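The complex is shown incomplete by one protein chain, all other protein chains being positioned as in the whole.
Chain nomenclature is as follows: A, B and C, assigned in order of appearance, with residue numbering initiated at 1 for each chain independently.
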């Protein structure tokens, strides 16, 4: 309840990673909790992300030999011990006083790749210094191209292994839930990474022009901007927010190194399909061997299994990361990741699939 | 609660157009609210109209350039700033003391086309005089053809730009909800437009004839009446209440200028499908370039987007108009329209569709 | 509540035929109400019968001329003013002190065909004498063929126009609801029609034989028995309880005059589909011009419309008859029938179908 009640001790009785959500309510102010849990609009997409996993059933196979079992994979050049990454989550000082440093420590302990956010409370350099494990940098397009370039060069300099360009929310949308709860912490804060960048002068609009369509959207990137980005950096560029198979095909053709199916966790366009339901059509156009990740709705190791069976190579863990951080800092995040991994391994054992390559559509059966 | 508590000030905390419904309960007598919110029968169609929108998901596209973005269109000769019109709503003095004049003012301020109702509290001439913006006249067929003709000539004389012939309720049905709440205001009132027209003498029925099928239905128009109407006026005639593709085809062939898919807001035949679900088959028979509108269930800009993606050129706003009128008069209606338009623009921005022509079936994915 | 509180006055405020159900609770002992409302097993089929109607939507057509409108039809030689019959309901003295005589009066006043039950509280002769309108006799197969023959001859002698052979419940099943409520009135009663017939001597079963499969089922009729029946009587024979298209085809081929799709109102095999869902496949095998009726789940005139659109020529009204009888005797039943007919006529007017022949699958659209 009180924000300072955050612990660095794991609460008793947590049997599953998903249970961190309920405990988080004891460690966050109501308005922060509303911001964290809420989605845009009527929260249709927020709910759909989780419910989608119930629409798929797993049909196990028997008697397979597990002596060569493994959850390892290599993704865009990065080696992963298991098919999960820590999703970019901004403003982590609102969740725990150690913020991104706690998550960085948990990532290292559990050998999990971290995707640091443009909107992090600490600079990308501070995060990189604190970390010895694999990390990617999540990039928000900046109003001035020179600022975007600066962010890229800084990420390259700090040894991030890939850039994750977020495109699923050309405009930032604050949920009604957060607005009603009086959440206002972000208004007065400039994220640490962006302190030296200045906003554009206000754009003059003609009488018939829309603030939204002509004002704000003039700062969103387009296909040309992406082409420039791909030429500018030597890091692999991964696009987050892909929903349409036509876009997936075009991005692959342009040289994008990997893609993340995402609806921004139900925080952008309310009415988007669940991430899980978007996957199969996109895997179809990309072919079997192109890196594809899923973000949105993962609450258990069984969910991870279903995402992989539906076409993902790996998944991003967003809200569960935030809940565990709020509950018990680095220890909480590490424990949550351990639970998720145990759940995935149990699911693989019971489904009879010793390696990630054994998990595919043949393991699934639509729920009736 | 008390009918005279109507404000001309926007209540605090309204974040979405849909929220006007809840506020309306504070500004209307219970029986009037029951009349306004209720639908016929078991209110199946009333609920279906809104729920249908949840059966469709939007699949955004990325990186499209918005420098030429626009929500404008031209419909049956009328220029619209955005794809929404104010639906014909009768008896507006029951909702706010300024009634149709408030709505007319809001229409002008927000450059929205108004469809004035035959059943309005004020005459079509008074409404027309108060207005400088585009307006259409909604026509109910009168028992005597000379009275129908008189209404047409009056609408032509008052510079209405089109006639909207309502056919989705050959009989007026009062909802059980309104009957139970004791709503009786309409019994003793003759609408202003019809003051000079006399009812037909009571029709003598044979012993085996039905008051309903042979009495009341004898005053409903048929295909011959429509042919006469089309020859009689030079205004474009738009038919409201189309549900069957066969009718849509025949109406188009006869020279009807546009059509509105509608189930009278769930106030006529309970058991009709949601308007949204009727759209695609009707668009199919009419071809891509014939004016087609949707009436029924719109509560947000995202709903408008889905209607357009399903085949509509524009939508009519009925109950939201009435709720906003009851809450805050002209200011309320203008504010509600502004919210709807902002919601539509946000949806277009997030869906990656800069113009109405970019919105189509490829943007949709059925909910699972 | 008290069984003697039955009225012969219509309660205030009844706006729809379906509302008689709620009022019935005020006029029946709890155990009788449990018997009347209950279904077998988990009451799955009981609920499905009603819910099925919500799975169909009506898509109206516009501008049709109603000058030749009519709800009349001729069915197995009997002329009907509207497409509904009073279903066979036994033991009516448990519902109202005037029992079958009240229903007979209501049938005559409203020109509705009555199907008198083998299990009626009064003999078929007493019912026939009290009635001047069309009536059919519902036949339960008797353990002794000579008793079945006697019932047939009595029905012929009393001027019944058709025999309705009930086959949907080869065994009588008392609902758990009625058992739990302590309903026991039927145990000690022999129905008036069967007073002179003696039970068979108890059948000796071998040790491995089942009381149910070999004992009770030995008294159920088979295909040979039906062949005998068809040769024995000159009355048209209508079979009630058809569910499988193969049976429908065989019955038609044997010379059965008409069929009733029925699951015994959810009082026989729990787990049967809703009657409405059984209709289309059966109409398909029977062709367009063979008499087919629906029994089960009708609560409104719109339900009747949907049944006809799904392939029925007419429907039977069972529970609504019983509820109205309990509430207000002959007056209640007549009023309920009037409401149903008004509801059907309103539905036809709004759907644009002037006659029963205009109602067909083209009027329907599956609910989504």
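Just so it is clear, a residue touches a chain if its C-beta (ideal position, glycine included) is under 8 Å from a C-beta of that chain, and two chains touch if they have at least 3 such contacts.
Owing to the predicted nature of the structure, the values given are computational and were not obtained by experimental measurement.
Novice: If the full complex is used, which shown chains touch the chain that is missing here?
Specialist: Answer for the hidden chain's contacts among shown chains: A, C.
Novice: Among C:16, C:33 or C:52, exactly one should touch the missing chain; which is it?
Specialist: Candidates C:16, C:33 or C:52; residue touching the omitted chain: C:52.
Novice: So one chain is hidden, and I want to know which residue out of C:36, C:139, C:181 or C:278 touches that hidden chain in the complete assembly.
Specialist: Considering all chains, including the one not shown, the answer is C:278.
Novice: Among C:15, C:220 or C:288, choose the residue that contacts the chain missing from this document, as touch is defined above.
Specialist: C:220
Novice: For subunit A, which residues lie in contact with the unshown chain of the complex?
Specialist: 13, 15-16, 54, 56-67, 69-71, 81, 300, 302, 305-306, 342, 345-352, 354, 362, 365, 367-368
Novice: Can you list where subunit C touches the absent chain?
Specialist: 41, 44, 48, 52, 55, 167-171, 173, 176, 179-180, 208, 210, 212-214, 216-218, 220-223, 225-226, 239, 241-244, 246-247, 251, 268-274, 277-278
Everything that follows uses one rule, which is that only the chains that are shown with their structure count from here on.
Novice: For copies subunit A and subunit B, work out whether under half or over half of the interface numbers are shared, and give different or same accordingly.
Specialist: different
Novice: List the centre-to-centre spacing of subunit A and subunit B in whole Å, with centres computed as mean CA coordinates.
Specialist: Each chain's C-alpha centroid was found; their separation is 43 Å.
Novice: Once you find the CA centre of subunit A and the CA centre of subunit C, what distance in Å lies between them?
Specialist: 60
Novice: Listing for subunit C: what residues touch at least two other chains?
Specialist: Answer for subunit C, listing residues that touch two or more other chains: there are none.
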